[in-house]
Every structure is written in C-alpha cells, then in structure tokens.
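Report on the structure given below.
For this depiction, one protein chain was excluded, whereas all remaining protein chains were kept in their positions.
Going in written order, the chains are labelled A, B and C, and every chain counts its residues from 1.
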Amino acid sequence: MEQKKYLRVRYVETDAQGIVHHATYPVWFEEGRSDFLRKIEMPYSQWEQCGYFASVVDLSIRYVKPAYYEDELQIITILERYNKRFVEFKYKVFNEEENLLAHGHTKHLIVDTDGQPYVMNDTFFQQLKSKVSEQ
Amino acid sequence: MEQKKYLRVRYVETDAQGIVHHATYPVWFEEGRSDFLRKIEMPYSQWEQCGYFASVVDLSIRYVKPAYYEDELQIITILERYNKRFVEFKYKVFNEEENLLAHGHTKHLIVDTDGQPYVMNDTFFQQLKSKVSEQ
Amino acid sequence: MEQKKYLRVRYVETDAQGIVHHATYPVWFEEGRSDFLRKIEMPYSQWEQCGYFASVVDLSIRYVKPAYYEDELQIITILERYNKRFVEFKYKVFNEEENLLAHGHTKHLIVDTDGQPYVMNDTFFQQLKSKVSEQ
Partner (left out) sequence: MEQKKYLRVRYVETDAQGIVHHATYPVWFEEGRSDFLRKIEMPYSQWEQCGYFASVVDLSIRYVKPAYYEDELQIITILERYNKRFVEFKYKVFNEEENLLAHGHTKHLIVDTDGQPYVMNDTFFQQLKSKVSEQ
C-alpha cells in the first residue's frame, strides 16, 4: 500500500549549487512516513506514546534529478514490509512535471525508551494490520 | 568574560544565494555557548543532568556580511548576565580577515524537565559563579 | 496586510528537550514569507529571477511556549513596511489551541547577485504595491 504527500521545497533546503542539498531527502522521506501513518490513523506520535520508537537502522537514496526552491514535490511512501519488531518503507520523490527526482528506502527497528529492541504487543500490531489492509 | 571558538562553514549551511543561510547563525551561537560552558568546566550536558534546562526565550541577530563555504570563523561568546533563574549571552562572529559578519544575543530561562521555571540550587550557582570568576 | 500559513512540525525539528529547536523558527518565518509572496502572486523565486535578492539583515524572536512533533501550527505573516530598497515582515506562530508560541520580525535589504545594495525598478515596485493593496 502507498500514500502520496505534497510538499514544497524550502529555501533553507537549497545549497550553494542552487539545488536542494542531498541531506534534505531523508527529512522528506520522514515527512512521507509521518504522513502515511497519520493517514492510516496511527500517527507516529501515538507509537511513541505506546512506547514504540521506530529507530532508523538502514537508509539508502538514489538521486536522479535535482529539486529547486519552490518546486512542489510528491513524496510517494510505500509500506514495504513490517512485523512486530521491524518496519520497512520505500519512497519515490517526483516534481510537478512527474519527473522522478530520487528514490530510496528506510528500515526501522522497534525499540523502547532506552533504545533496546522491543516487540509490538498484539493489540497494537493487529490495529496496524487492519489499518494497513483497509487502505 | 568571553570565550573564542573556531568553526568552519559546512556546505549544508549554504543556500541558493551561495552564502550561509541566516538560520545557521543561531546554531553557531549555540555552538559558541556550548563551547563556553565546556571551557569553564560546566558543560551544558551537566546542566541537564542536574535538571537545569536553559530554554531560549529571546534571540536577536544583526547580519553584517555574508559567510561562505569553508570559511574559518571565530565565534566570540560573552556571558553577559546571569542569576539563579536566567542566563544571557552575547555573540560576535568574525571571518579570517577579522571582518564582523554578525552579532546577537540569546536570553535563557532556567526550566525543569517539564518546562516550568526553575531555580538553580546554591551549590550549582556558586560553582557557576566561581568558574566564571576564574576566567 | 497579513497571510496565514498552516504547517506541521517535523520530527527533525525537535531536539533532545523533546520540543522544537529554537533555530527552526527563522525557517518557519521564511516559510510564512515565501507563502505570503506566493499568495500575492509575486513568489520569491520571481524576485530572484528579476535580480532582487532579499538579504536578511535583522532578525528577532520571542519564544513564549514550546511546539511539539506533529503540532499543526499557524504562521501569521505581516508585511510591516517596504520600499524599493528594503522590506520588513512580522510573524506570529500559534498552535491548534490558538496559543501564541512565538513572535518576531525580519528586515531585508534588497541586494543584487553580488550582494550589493540594489533598488527595485518602478515596474517591479508598482506591481508589488498593487498586489499588496489588492489584499
């Protein structure tokens, strides 16, 4: 399943090459992921309130074309895999002309407040499963 | 009393105008402040361990000249005033040619973990006073 | 005249105190300003295409209450004063409960590509004046 979020490039996100700095893309991926979870009515703030912190363990990005100030972008976020201990998302970033600017993925380990590996309880996991399948 | 910190401009801190983005300067001020407290042997991480959070309540910056990628800057940090509830710093940023690039100030209220106004205890305050006067 | 922009707090904008880092607010002010200029149909990217760069020369912020991850904020941007060489904006940031979180201002000098003081030509200035008065 996937969700689409629109987002406009901020001036602060550009660098001296006149294009968006590459370290901005993980932030946009996070925005896509946050929006995805809000749309399925399980916002990430709720995850943390339940004691589930989604710690990023792996990130990759392929940069295809640059983005510029004021560009309106689409972030496509795909929930690729998940279980009680682990979540993986894929992302695609497009500009208004439907050009692919970048794509990538993040893997997240569920950890507790102390950063130790943790397991979603049945209630939380079943809720996530049903919300995802409703999409 | 004042302290000097050297710092080199990061590429990510530049923007599409080819100069450092103005929102970077509060970060450099924070770097100056952190370095100041480390040099008087009361690092800010210790403040938080003692339960004292220095919440920024006021910030001002005058921008005089731009900074560029790879410039080596001097941040001069001055502890302007302080008491058990409140700390104020002033800052000056210079480049290698000793040109003033910017100056400003920050005011900080001492708060507890919940963000409520808090008061340094005598031990902590006297330690701060003696460290500052040693400079 | 003023404009209102909605904006949701990003996770990356928070810090170890659990609240939004104070250096994020100048970025939100910039977002408010960018949105203001888009709404009056004179987007800032057009300013730069015409050779007018709005260089920040002065910034101040008063922080009243903290913002948290996922908060939906209102940024009120007010064009306070402007002439052919200079623009000044004021800003107010509110959360969903209509609490004032922060307020501040920025002053901008019009400069050319080389950062030298510059003057808007009549056409551009009259266009700005009429767009502003239409609001």
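As a convention for this text, contacts are C-beta pairs under 8 Å (C-beta built on N, C-alpha and C of every residue); 3 or more make two chains touch, one makes a residue touch a chain.
This structure is a prediction, so every number in the text was calculated from the model and none was measured.
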item	value
Which residue of A:11, A:36 or A:53 touches the chain not shown here	A:53
Touch with the omitted chain, as defined above, among A:12, A:37 or A:61	A:61
Chain B, residues in touch with the chain not shown (by the definition above)	10-12, 27, 30-31, 34, 38, 43-45, 69-70
Contact footprint on chain C, counting only the chain that is left out	11-12, 14-16, 18-19, 21, 23, 68-69
Chain A residues touching the omitted chain (full complex)	16-17, 19, 22-24, 26-27, 30, 48, 53, 55-63, 66, 115
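We adopt the following convention: only the chains that are shown with their structure count from here on.
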item	value
Chain occupying the most central position, where position means C-alpha average	C
Euclidean distance of C-alpha centroids - chain A vs chain C, Å	27
Computed distance of Cα centres, chain B from chain A, in Å	33
Centre-of-Cα separation between chain C and chain B, whole angstrom	24
Residues within chain C bordering two or more other chains	27, 30
